[in-house]
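The complex appears here minus one protein chain, its other protein chains still in place.
Coming up: subunit A.
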């Protein structure tokens, strides 16, 4: 009894601080946000907050910019998911080879992930505007047209996320039993065959995780979007999260922005849920 009580005490002692923080900065704001999405709140304290029912939600569905941002997010998401996973997996293969610099390289590849997205965006903006045109001897900058801007954003997020996804793949690749690869060697399988028939199926769980992370990150992308393109030209590179921000903080329409945010939450939750269920089926039990 005493032992059990102590165990409980320790359990809650450790849990309470983070639980409190979670309640205060995630759960409470979420519910107050849901409340504000049904009002015409204009963020001026002391003003009466009018309850206007579903009007904000109806407006969201008539907002052309929301649809546009959704389309933009899908395009950007496609670019970034493909790029990040290819680069992450390739890096993982590279650093699990038997070579002397493997450990150093892991650290180096992971490092960009330690830099905040905002700063990254500003640094890369300089690269895209001032360095790339000089390197390629052209007047054209990737940030002046919509499609190349989106690609530029995907490149930056790949640079940032690639190392992180690499770590996940490295863990999975290292968990592959040595004897399987050895047996394949003895049977005369080439490196391509080994990767296709052994590595791929066995890192499928990691693939689930990575795909889930890159997909939801693509949808939630905000910082690089703000600092690299800011939605320019003419809001054509504005992703969903930035669109919500514009609605609330630039048009100063907080109720409608909040309604968009609630719908956005449902969308991201639904997409990731579907994706996890589908990819789970592909995993190989060891």
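To be clear about the criterion, a residue touches a chain if its C-beta (ideal position, glycine included) is under 8 Å from a C-beta of that chain, and two chains touch if they have at least 3 such contacts; residues count from 1.
As a working rule, contacts and distances are computed from a predicted model.
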item	value
Undepicted complex member, UniProt protein name, chosen from "Carbohydrate ABC transporter substrate-binding protein", "Sarcosine oxidase subunit delta", "NADPH-dependent glutamate synthase, homotetrameric" or "Aspartate carbamoyltransferase"	"Carbohydrate ABC transporter substrate-binding protein"
Touching the absent chain when the full complex is considered, from A:16, A:90, A:147 or A:174	A:174
Residue of A:5, A:26 or A:44 in touch with the missing chain, whole complex considered	A:44
Touch list for subunit A against the chain that is not drawn	42-47, 103, 106-107, 110, 113-114, 116, 129, 139, 141, 143-144, 167, 170-171, 174, 230, 232-235, 246, 248-253
